[in-house]
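As you look at this complex, bear in mind that one protein chain is not there, while each of the others sits in place.
Think of it as A, B and C in the order they're written, each chain with its own count starting at 1.
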Amino acid sequence: MAARADCVFCCLPHGDSASVVSALLDAGVKVIDLGADYRLNDPEVFAQWYGRKHADPDRLGKVVYGLPELFRQQIATAQLVANPGSQAACAILALAPLLKAGLIDPRSIIIDAKSGLSTVGRTPKLITHYVECNESVSAYNVGRHRHTPEIEQALSAFSGLTVEVLFTSHIVPMDRGTMTTIYAQPITAVDEARLLQTLRDFYEEEFFVRVLDHLPGTKDSLGTNFYDITARIVRGRVLLFACLDNLLKGAAGTAVQNFNLMYGYPETTALT
Amino acid sequence: MAARADCVFCCLPHGDSASVVSALLDAGVKVIDLGADYRLNDPEVFAQWYGRKHADPDRLGKVVYGLPELFRQQIATAQLVANPGSQAACAILALAPLLKAGLIDPRSIIIDAKSGLSTVGRTPKLITHYVECNESVSAYNVGRHRHTPEIEQALSAFSGLTVEVLFTSHIVPMDRGTMTTIYAQPITAVDEARLLQTLRDFYEEEFFVRVLDHLPGTKDSLGTNFYDITARIVRGRVLLFACLDNLLKGAAGTAVQNFNLMYGYPETTALT
Amino acid sequence: MAARADCVFCCLPHGDSASVVSALLDAGVKVIDLGADYRLNDPEVFAQWYGRKHADPDRLGKVVYGLPELFRQQIATAQLVANPGSQAACAILALAPLLKAGLIDPRSIIIDAKSGLSTVGRTPKLITHYVECNESVSAYNVGRHRHTPEIEQALSAFSGLTVEVLFTSHIVPMDRGTMTTIYAQPITAVDEARLLQTLRDFYEEEFFVRVLDHLPGTKDSLGTNFYDITARIVRGRVLLFACLDNLLKGAAGTAVQNFNLMYGYPETTALT
Partner (left out) sequence: MAARADCVFCCLPHGDSASVVSALLDAGVKVIDLGADYRLNDPEVFAQWYGRKHADPDRLGKVVYGLPELFRQQIATAQLVANPGSQAACAILALAPLLKAGLIDPRSIIIDAKSGLSTVGRTPKLITHYVECNESVSAYNVGRHRHTPEIEQALSAFSGLTVEVLFTSHIVPMDRGTMTTIYAQPITAVDEARLLQTLRDFYEEEFFVRVLDHLPGTKDSLGTNFYDITARIVRGRVLLFACLDNLLKGAAGTAVQNFNLMYGYPETTALT
């Protein structure tokens, strides 16, 4: 009798996974999809941001968003988990606790991301040619970056609020690593101590989240599944500085975390 | 008969130039100061941001801020010109035209700067050690970066408004180049076309300012005295993306521009 | 009863470890020294290359050189193991099999090393300032690099020949990784197939050595304890191209390998 794959990590290019994934799901296999096809749960929103109809629209509403720190229980019993985009994950984990605690205005959020070149993908193009992107910083996909609806959907689902974000992404000359600098308007009077305490309380049980007093650099979490974050108040606004390795906590690391949850392994297995 | 220096470019470390500069000025010499000592014109504000009393407070009110595109006439007849900080210049040139035109709220401004390592200075420290800062992005001096009051002062002086900015700066792994991403609230309904037209009208006669349709990267102006800028509207907010080479348009290049103005040379002399 | 350290990994700066190590050894503790103090076994040679007398000369003759692929048996029973320098290890592992097989002239060897900045050490100096060393390649310590006698001693001891090498090292702008390009005169007529077969036979049982057909890049072994090597014949000369991660196979990785040997653990423990 032939062995059968119980679970597939699907790493197809964005747009190519829907047909493969739906066949796998029909065959009863569990899927952790690292592509973007199943991250949005509304076919209309998908069409608006991806510029085409979704190939498997009926399933969209039933997919679990694979961010363990926010959706652990749903992941544990899911058949299909949509692994988050790295820059989306970096922003969502920073904002979720403060939105849940009612500390920031859900429509005031500005997210300024800085990411290394592996964020852009491996296909050789002029923009990823060493001599083009080395020694340079530039923004890309301004106003149409697909992590925007992903962030809004996850934060709205988690907080029960209507969250709107302004998201811009910048490419910086390094291989890996994402930093998001987030600006938000506080709803009530808060100071840094309360912001940090809110983050610490929220992530108290989380092995992979480190709430810091100091400002993190992306190198601090490079090669690890850790997520580093701190908070500041400047001129009355809430500032969040968060870093992760986009290939680990921002992709494969979280996928393994999801796998561990789906199969009852300790969540840190193969990640420390 | 001995030759006499008519004009001195002063490049002393921040804090060291005041005594030297005041002696030079007393001797009738013109000075372009590339340090920070004379950039702020209020001794109280200086003390607040620099943590000590100014050594030459009486002169502070009479210094000309050396950004030719905004203060050309004053520079032409000045004895002492305070050359701008590179990240300050990058933000000020982006915002001045829109504030002057009354298009953005002067208290809504968020400036997110990304700069190469030469911004930090040449003294060997752990934070500038190659292995520390390579392959990493991090923020620094959050809430106390001294370009904050410099930007506010220049924009308030130029626009006649009370301008307040939230400024954060990030170090990215490259030698040179500064990009500022700016977020502001529009006062009236504006579209991108009007933003770009306002910038183009304002900088029509300026050789060193390039108002672009596309998003600039810092490498596009590397090794030149050019300043690149474009504008976008995203989710109702005004976004500005501006780049310069912090060692040229952000420092020595502007100093030469100022020198040319003070001595009646064509402004592009030695800069093209 | 107090616990006692059986084995110490000593990571003191070169020159500082002799006094500490000798005290530890006198107390019966095993030591793996990652510094350079015990790598040479002749006090005269030490004095010549390090410019001072050795603090513990009597021990020098009895130290085991910690390159497991060449000195496995001695390491297993050693009290003091001198962990190799990273660039030395990279050259020695390439040359040992060919010298042992009598294929190359032991006095014809030229080693041209290229290494990332972590090779130079963590103390902030002008030469490790990001802006100094980024976007630049340069040679250093030409004619007096201390890995020269280390390579000669290990290869002579292993092959029984009098080996003399010309070693130069270059700093390239990256964090980690060492590549050595080696040029040697063949003694007998050899072709590439025989060179590769000699390497493959020699390292047949070695988990951490990968003899390749293609040219390796330092990134291929980055973050691993692997050692990559290939060989070519060009214009009648033997060429060897070898890469390792100087912080792992070139330092801490080999130290762990040595520890495993000294305590009877499987050699790959904690390294895969």
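What we mean here is this: a residue touches a chain if its C-beta (ideal position, glycine included) is under 8 Å from a C-beta of that chain, and two chains touch if they have at least 3 such contacts.
Worth saying up front: this structure is predicted, and the values here are computed from it rather than measured.
Of the candidate positions C:30, C:147 or C:176, contact with the unshown chain belongs to C:176.
When the whole complex is considered, the residue among A:135, A:220 or A:245 that touches the unshown chain is A:135. Contact with the chain that does not appear here is found for just one residue of C:23, C:139, C:193 or C:270, C:139. Remark: the residues of chain A touching the chain excluded from display are 116-118, 122, 124-126, 128-131, 133-135, 173-175. Listed by residue number, the positions of chain C touching the unshown chain are 110, 112, 114, 116, 132, 134-140, 142-143, 164, 166, 168, 170, 172-177, 179, 181, 183, 215-220, 222, 232-235, 237, 239, 241, 243.
Criterion: only the chains that are shown with their structure count from here on.
Matching the C-alpha atoms of chain A with those of chain C calls for a turn of 180 degrees, to the nearest 5.
Interface residue usage between chain A and chain B, two copies of one sequence, is largely shared: over half of the residue numbers at the contact are used by both copies. Rounded to whole angstrom units, the spacing between the C-alpha centres of chain B and chain C is 50.
Taking the mean of the C-alpha atoms as each chain's centre, chain A and chain C sit 42 Å apart. Annotation: 35 Å between the Cα-based centres of chain A and chain B.
Residues of chain C in contact with at least two other chains: 135.
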